[in-house]
Every structure is written in structure tokens, then in C-alpha cells.
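Submitted below is the structure of interest, expressed as C-alpha cells.
A single protein chain has been omitted from the complex, and every remaining protein chain is retained in its original position.
The letters A, B and C name the chains in turn, as written, and every chain counts its residues from 1.
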Amino acid sequence: MLKAAIVGATGIVGQQFVVALDKHPWIKITTLAASERSAGRTYKEALTDPKTGAFRWYCDEPPSPEVMDIPVQIANDMDVSKVDIVFSAVESDQAQILEPKFAATKAVISTASAFRYEKDVPILIPGINSEHAALLKKQGKERGWKGFITPIPNCTTTGLAITLKPIYDKFGIKMVLMTSMQALSGAGRSPGVIGLDILDNVIPYIVSEEEKVQRETQKILGAFDRGAIEPAQFAVSCTCTRVNVREGHTESVFVATEKKCEPEEVARAMSEYKGFKGVSLPSAPKQMIVVRTDPFRPQPRLDRDTDNGMATVVGRIRKDTALQNGVKYLLVSHNTKMGAARGAVLVAELLIKKGYIA
Amino acid sequence: MLKAAIVGATGIVGQQFVVALDKHPWIKITTLAASERSAGRTYKEALTDPKTGAFRWYCDEPPSPEVMDIPVQIANDMDVSKVDIVFSAVESDQAQILEPKFAATKAVISTASAFRYEKDVPILIPGINSEHAALLKKQGKERGWKGFITPIPNCTTTGLAITLKPIYDKFGIKMVLMTSMQALSGAGRSPGVIGLDILDNVIPYIVSEEEKVQRETQKILGAFDRGAIEPAQFAVSCTCTRVNVREGHTESVFVATEKKCEPEEVARAMSEYKGFKGVSLPSAPKQMIVVRTDPFRPQPRLDRDTDNGMATVVGRIRKDTALQNGVKYLLVSHNTKMGAARGAVLVAELLIKKGYIA
Amino acid sequence: MLKAAIVGATGIVGQQFVVALDKHPWIKITTLAASERSAGRTYKEALTDPKTGAFRWYCDEPPSPEVMDIPVQIANDMDVSKVDIVFSAVESDQAQILEPKFAATKAVISTASAFRYEKDVPILIPGINSEHAALLKKQGKERGWKGFITPIPNCTTTGLAITLKPIYDKFGIKMVLMTSMQALSGAGRSPGVIGLDILDNVIPYIVSEEEKVQRETQKILGAFDRGAIEPAQFAVSCTCTRVNVREGHTESVFVATEKKCEPEEVARAMSEYKGFKGVSLPSAPKQMIVVRTDPFRPQPRLDRDTDNGMATVVGRIRKDTALQNGVKYLLVSHNTKMGAARGAVLVAELLIKKGYIA
Partner (left out) sequence: MLKAAIVGATGIVGQQFVVALDKHPWIKITTLAASERSAGRTYKEALTDPKTGAFRWYCDEPPSPEVMDIPVQIANDMDVSKVDIVFSAVESDQAQILEPKFAATKAVISTASAFRYEKDVPILIPGINSEHAALLKKQGKERGWKGFITPIPNCTTTGLAITLKPIYDKFGIKMVLMTSMQALSGAGRSPGVIGLDILDNVIPYIVSEEEKVQRETQKILGAFDRGAIEPAQFAVSCTCTRVNVREGHTESVFVATEKKCEPEEVARAMSEYKGFKGVSLPSAPKQMIVVRTDPFRPQPRLDRDTDNGMATVVGRIRKDTALQNGVKYLLVSHNTKMGAARGAVLVAELLIKKGYIA
């Protein structure tokens, strides 16, 4: 069993890591770290409100009893000498400082955006761009680290990049226009989105989100060639909004393709897409993309948990009526499962399997 | 004062007509009609549940006391001899049968889609395609009617067509891709969208909606030439979804323009758009399009009631990053005010002013 | 394996029966019946919308593949000769007609209220008033039936009666005042509660609900003596409201007790309550009542699924500040699991174990 640390363990993403690693066959949580406020307390104590006694646990699945008594360390001083992997669930500004410290000696898998856009840093989605992992070797060498930093994409990028991949492979892509209807959980809890603002409403703007999705999609679908990622050349344009849904991002996608393509061909390419080519990872979905024919699907509440929240569910694949060669569809992707902690655990599994973490 | 009948008066759209005509300076409700169930009862009685005593009134504004005692006629047998205008708020299949009967002698302004796609029927948005009204003369002549039928657009078309108009005029349009996030009220009440289905959810499909919006937008922005409407030639592609919002459709629009255009130019063209050219109509908004610079606007709850629900509110006008010459923005349009009864009353006002109804 | 029929199988409660009996160790679904509309079609076909292709399945859990091909019979003519149990999920007016027909030869367990208030009909909650089952023998004999009808309580009664039972046993009860905040699923789907009505709202009235809860609570907690149920003598007063929650009824309960009681004693009496006394039933919760000490619990979304939706979760047990001897608390009970199909299956299990069904 490999030993893992979670930094930012008391926050909502940290908690999702605790759940994602519960009963994991290869990885065991041995270290937890958070801000100074939690220092000197067990994980259970750190999560309990001292005034009201409320237990501040935000996942649907309960935490495993074994982690409850782990003493919480201060993130700044976390001792990583005894762990094999660090899962980082801190905000981007902290990640900027903390992650290089840990990467000096260990593999760091992060949900933060701090390093996503660096030249020597891949943004991995196992099964989509697994070959980009090779960049990690270069990264370590150039930065003088024994370990590395590998961030996962923004949660809104994940489902988009996954569903574009089989289209890109088969038909080529000229242009992507996407409008997202994102879940509340994507905004976290401090402060998150308050009920007063989202009840009976749509919020048409999510700070920095659109730029991230546009850039990350091109990088993820880019070619890995002579030690570098060449971003895909097609243009991506997004409008990202927030709707009153707890979990599960819905995205309305319009794609102009290079070659002519029929909706049925796209549906088949998606359904048959095999990202893992025989590599078997514990958290991987049976099918990366599940295509539904019921026109009223996908719906976030009904489809987000497909295959444990790890599959991307697509529906309403139609010929586009405006783009020359084009297709349009909707997708639902679980933003706090495949799009966050579980997705990062899947990256760890890939890197273990490929020998990057040992 | 002109006298008006409302057909389908007990339904939610019919009720909105009652509100839209309350204290109207030119039009007075004198006749109400509904299904046989309501026959022989006053409007008040017809709206009162006999079992529970509940008053089935669905508008925020209360009904005016004067209409409460009007006896409700059976729609099929409604006597239109004493009215000048018929506002039709029935479903499309009934409209197919009833509206021609009334149009034989009177002006019929309808929220139903039954006649929208007929060659000799304009879909009017005053201030956008007022000149299409001229087609009504031809319609009456060819069909042997003294009156005419003039439907308003689908509520999702309205905001789209209005905001595209100044872009089309100034920069030309090649292509429009739109994703809507539509309010519950658009689905009506029988059965409407049940709470169980929309809570914590998005519904990605609205039957027939996308086809309507695509076709109507081209027709509304079409040129009126030698007695016929030539639909606009640009392509329109839509994905229409339902979100958990009571009133106000939000639309995310991507537009490829013929000429280069900067977001500021588009904002100015929209803000300065003067549809009415000196024609003053009681229900017309002060500005057809209100452009907001706060990036978190428009929001349906905050913006839908702008100028009594008659203005279309636009925000986040940005250069599109994928289309060659392009712009993207979001809009909020009040689907049951400008997009329904009040919009139909505005059409009536235009036709009165222009002498089509007298 | 016993064979079961479900009447009203295509409705939401019928579907819940399908889920509740999936992989059941003692009972197997062999017969499904619904209205004439579904006749001559398989269960799968009957649930598929012919126009849109949408699959009208309303449970979170998918239906088991085995039931999909069962041909749906017409409820009126359902052949019960080959089944051992009939689960009835029809509306009360149909239950009035259909259930006696089936009860002539078979055990009928019903979610309908039609027979709940008959003298010779028990309203069973296994573990609370299991001894009332004895009345079923008398019922069959007097009515000349080989089978019997045994309805479960209204879903709002269930949690109330369960939590009152240990208080009644230990401290006696003088009076109960309860305000419910009920979930949307309690209203079903046709028409159910529409989103427009419940968004940003509370509906303060549910037709007939309060009378049912008051009467059923007294009957369930009544003594079974010389072949009859003597309703409990304490008064029950309810106000039942609907809130914007999908599943899980929340109830705020004030109880005046005969004897003095401290909140800790009540908490202990509830936690330690053993309804089943060694009888082991597959669907029974491990603990009938789960008491939480976190003052922010129970919450319907967080607690409704406790022990598969079969436990009643209680919190905020406090001394009442107005009643002489009194206690107040909140409870959450899953209205469509313990309060509906699963609760009825639990009744079946009890009756099988006790030999009433064989």
C-alpha cells in the first residue's frame, strides 16, 4: 500500500479526497494537513464546531472511522518524508507556495490551478491524454525535484475535453462553442454561493472560469511531441453560468468538425471510446462516455452519479443547423467526483501503474 | 375605448392578459371565454375551486375587480360581434379551429403557434419588424376575412430576435448559436413542470422549442418585400433547456457577424436601438434593450422586471474567441410579459396606432 | 419464494414497489397490473413514452431487468390465482373497488387510505403495533374472505407514531401537537406539486392530511384488546405543510407527557427502542429510531436515507418550555421508503414471519 497525505484536508475538496480514498486497494491515507486553526487536533475534532457541536462534514458518504483519529498537521510544516503521494486540495495562492515544497521530494497531485499553465506541467485526464504523463520526468529534471506537480483540470473542462476527444480523433475539430450550467458545489463553501442569490435565479458569470476551460481544453487535447505539449489548434469559446443544482455540471456544446459527421457516427465514436487500452485502474469508469438516447437526458440529478460519478453522460447528439459540418449535444459531468478528488485519485492510479509513483 | 375579448381567459396566459389590460388607456375587456367547464359562471366563480375554496389566480398582480363579474362564455360559441379585438390565449390545437372563426370578422392577436409559419401571417415584434404588419391586409384579402390573425413569437424567440436586430442592421449576421435556460412559467401549469423534476436539476429538452426559435428568428428578421416576407438568410442553431427559475428566460448567444465588430460597438448599437421611431405606445419599454456592464448581470430574478418586464436586458458582451468576426452575450427576457400577454397587447397597440384595428 | 403482484405498477408508488422488492430474499414479483392504457405491453413498453422515447422511471434506483419483460395486465381483471401477495399502489377510489376483489382470496397490502379507518382493519407498523396483525384473522372471517386487506399508514403518520411509541410506553402521553414540513414526493406526480407553486414558497395546506395523521396515530398506538383496537386516548393536533424538498418529511413535535421526563431519558428511550424483539426481517432498520445530538440535525437531505430510508431520525430533543411535563423534538422520516413501498414490504415480511401469508 502506498501512503498518501491530503493537504487542505478539512475543506470540502479535502473531505472528498478522504471519501475517494476510502477502502482504496492501492493507497492509504496516513497524513492530513490543514490551516493552523486545526493544528493539534484530530481530524474528527477539527471538523467539529466547538460552539454548537455540529459536525462539519459535507460529503454524502460518511468519513471512514480510521481517519478520524489522525492528528491534523499544519500545512506549511507538513512532514512528507513518510508518504508516497501528496494530494493537494488547497486554494491556488497557497498551492503556489506549498506544492513546490512537497514536489521537491514527492509526487503532488493537485486540484488547484496554480501550475496548470506552466509549459512543463501536464493536465492529465487518464484515458484522454495519458501520454502527457511523460512530461513529468522532464519537469522533475529541469526543476531539480525528485517529485513533480500534476494538476487535474478545472471541473468544467473535464467533461468537455473527454467528449471532444473521440470527435477530434475521428472527425477533426475546427471550433467549439460551449455554454455551461454549473453546480453550486463548484463554488465551494467559503463563501460559496448563498441561497439568497441562486434561488429562482441563474448567475451568468464565474470569475476566470471561461479562460481556464478554453486554455485547458486545447492543452489536454494537444499533441505530445518531442518532450512538449503542442496545444490543439481549434478555437474554444465558452460562456459559464451557475444554476441552482447541487452537483453535476451540464454543458451545451456546439462543435464544428473538419470532416462531415453524422450524429450517429458521433454517438458511436463516443460510446466506443476506449481510453484505457487494457490498463485497468480501480477508479476508472467502465465506459468513459455514456450516450443516452432519451431526449430528456442527460439531467444532472439523474445522471451525475453514473458509474460512481466517473462517467461523462451525453445526450441529444444532433446535427448542428448552423455550422457547416457540425454537431451539438449536452453533457453532464460530476464536478466533485470525476471533476475533482476522484479524478485526482484516478491520475494517481495511472501514475502508479505507469511507474511514476512507487 | 376599444373593446377586447380574451379567449382562454381562465388559464395562466389568459390571466396575464387580464393583468396586461388592467387600466389600459385604449383597450377595455368586455368579453371572456373559456372551456365549457366555466360556462355560466362569472370570472370570479370560474377561478374559485368549488371543493377547497382556493382562488386559482396565478399572477403576482391581483385581477381588477371589474372583470370579476363578467360572465364567462364558451370559447366555441363566443360572440365577437361587440368586440374590436380578440386576444387568444388558447393552446395551439384549439387555436387552429377557433382563431379563423374569430378572424372572419375581427382582429385576432394570439400567443399560440398555430398560424406562425403560414406565408401570409407575420410574427410581429413592435419596434423590430413593425413593417411586416402590412402583410395583414393581404392575409385578410386572400382568406376572405374582414379581420386577421397575428401571432406573437414563441417567448424564447422574442429576446433573441430583439437583441439580434441591431447587430444584423449594423454588422450583418452569418450565424447564431444559442443555448437557453428557460423559466418554469414557460411550460404553463397543466401539467407544467413538476417540482420533483426540476428541483436540483436542469431539463435539457423542451419539445419543439428549438425548431420554433430557429424558424421564427429568421422570419422576424426577414425583409418585407413586394408583399412577402423573405426570411433572413443566416443560420440559427439552438439548444433549449429548462432551469429552476420562475420567470425570465436567460439565453447565452454566440453570433458570427459579416463585418468586424467590437463589443463596445455592439453594446452601443443595442443601447441606442430605437425601434419605435417616434411612435409612442403605452406598453412599449423606454428602451427596447438595456445593456448592463456589471459582469454578474443579467440575472433572471434581478433583471426580468426591467421596465415592467418589457425591456430585454443584455450583459457580458464580449468578443467571441472562436468565431472569426463574432460576439457573445447573455440576455434575460421576461417570458410571460414581453414574451406573452403584454407583448401581444403591444402588438395591439401598434396595430391600433397604424390603423389596422379601429 | 413467495409470488407477488403489484397493482398500479406503472405509477410512482408502483415503481417504488419494484425497487423495494428487487433481489428480495423471500418475495418475487411475478405479476404487474395497471390501467387499460398499459394493457398488452411489457412493463418496459408501458413506461416508455411513445412520442418522445423518454423512459418514465422515477426512482433513483434503476428497475431490475427481470421485471422489464413482464406483460402488464389490466388492474380490473388481474389474475391473482398464481400469486401469494398483492401489493396495492392505486389511488384510494380505485382501492375501494379493487382491493376487496383481491382480498377475497389473497393477502392485500396497500398504500391507499381506503380501508384504514374500518374497525376490523389494522394499520400496521412492524415493531410498533405488530400485535394488531391478529385483527386480520377476524377481518377475513367476518367478511368471508380467504385473504385480507392491511393498509400502511399515511406517510406523515409513520415517523410520528414510531417516535411517540417509546415515549408513550415510558412516560404516557397527554397531548401531541405537530407541524409537518412535507416533501414533494408525498404529492405524487399527477399532477403533484408544480415547480411554479413551490419555488421560493411553503404551501400551508395538504387536503385531508391532518385528519388522517391525527386519527391514524391514535389507532396505531391503541391497545389491542379482546379482538379490537381501542385507539389511544391522547389528543393529536397537526398542521401539515409542504416545502421544497424532494424526499423526507420533517416534523416538529411537541408532546405533553403524563409523567415527568427529561430530554436525556426520552433520547435513551428512543435509541434503545427495540420493536422487533428478536424477529429478524430483511427490510427492518437496525434501529427503528436514530437519535442525533448535533443540533443542526435531522435534515431531510442528510438524514432521510439513514439505514436505507427505514430508520426515523430524531434530533433536538429538548424540554418543552410551555407544556407542564413535556418534550419537543424534530424528526425526519423517508416518506417514500419507510413511509410507502418499503414500509409495505416490511409489513409483508412480518406477516410472512408470523404465518399470516404462506
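Keep this in mind: a residue touches a chain if its C-beta (ideal position, glycine included) is under 8 Å from a C-beta of that chain, and two chains touch if they have at least 3 such contacts.
Given the structure is predicted, the values throughout are model-derived calculations rather than measurements.
Of A:113, A:244 or A:312, it is A:244 that touches the chain left out of the display.
Of B:66, B:142, B:169 or B:294, it is B:294 that touches the chain left out of the display. The hidden chain makes contact, of the residues C:111, C:129 or C:214, with C:214.
Contact with the undisplayed chain is limited, among A:5, A:47, A:83 or A:184, to A:184. The chain that is not drawn here is touched, among residues C:48, C:96 or C:201, by C:201.
Interface residues of chain A facing the missing partner chain: 52, 58, 184-185, 189-200, 207, 244-246.
Although one chain is not shown, part of chain C still touches it, namely residues 175-177, 179, 181, 199-205, 214, 235-237, 239, 241, 243-246, 250, 252, 254, 295-302, 315-316, 320-323, 326, 328, 330.
Seen across the whole complex, the unshown chain contacts chain B at 52-55, 199-200, 293-296.
Here, only the chains that are shown with their structure count from here on.
The most distant chain from chain C, with centres taken as the mean of CA atoms, is B.
In whole angstrom, the spacing between the mean C-alpha positions of chain A and chain C is 41. The centroid of the Cα atoms in chain B and the matching centroid in chain C are 46 Å apart.
Among the residues of chain B, those touching two or more other chains are numbered 199-200, 244-246.
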